[in-house]
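Submitted below is the structure of interest, expressed as structure tokens.
Now for chain A:
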Amino acid sequence: MIDIVVPADRWDSDDQAVITVWLVQDGATVAAGDLVAEIMCVKTQHEIRSPSNGVLSIVATVDSVVSKGDVMARIAA
Partner candidate 1 sequence: MEPTIAQKLWMYETMLVSRFFEQSIERIYMEGKSPVFDMADGPIPGEMHISKGQEPCAVGVCAHLDSSDIVTAGHRLHHIAIAKGVDLKKMMAEIFGKESGLSGGRGGHMHIFDAAVNFSCSGIIAQGMGPAVGAALSRKMQCKPGVAVSFIGEGAANQGAFHEALNLAAVWKLPVIFVIEDNSWGISVSKSASTSVSRNDVRAASYGIPGHYVENNDPVEVFKVAGVAVARARAGEGPTLIEIQTTRLAGHFMGDTEDYWPTEERRRAKASDPIPRFHEQLLADGVLTATADEEIRYRAQALVDEAVVFARESNYSAPEAALEKVFV
Partner candidate 2 sequence: MSDIQKNERKLTIARGMAEAIAAEMRADSRVFVMGEDIAKLGGVYGNARGLLAEFGDQRVLDTPISETAFIGAGVGAASDGMRPIVELMFVDFFGVCMDAIYNLMAKNTYFSGGNVRVPMVLMTSTGGGYSDGGQHSQCLYGTFAHLPGMKVVCPSNAYDAKGLMTAAIRDDNPVVYMYHKSLQGMGWLGTEAGSVVEVPAAAYEVEIGKAAVVREGSDVTIVSLALGVHHALKAAVRLAEMGINAEVVDLRSLVPLDRETIFNSVRKTGRLLVIDEDYSSYGVTGEVIATVTERSINILKAAPRRVAYPDIPIPFARHMEQFALPNAEKVVRAVEEMMGACS
């Protein structure tokens, strides 16, 4: 099981972000590098890509407010 977490290196502050869109279905098969979601911190959107191949399960749904390090989804190999 590999977690997709809210990255720590996209913005400097401790501001929270919101999940604005999931670009795959819950339960979709993804490949490493696939664009899977967009999150927004303040007004800036950031792309989130899958770290590995596998089946993706969404943990944080659209409109969820998340902090750096929070789990957004899990990938089962």
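Definition applied: a residue touches a chain if its C-beta (ideal position, glycine included) is under 8 Å from a C-beta of that chain, and two chains touch if they have at least 3 such contacts; residues count from 1.
Behind the choice of candidates: all candidates are chains of the complex that A comes from, given by their letters.
These numbers were taken from a predicted model, which means no experiment stands behind them.
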Touch-positive candidate for chain A in this complex, from 1 or 2: 2
Residues of chain A defined as touching candidate 2 within the complex: 18, 20-25, 28-30, 34, 38-40, 43, 45, 62
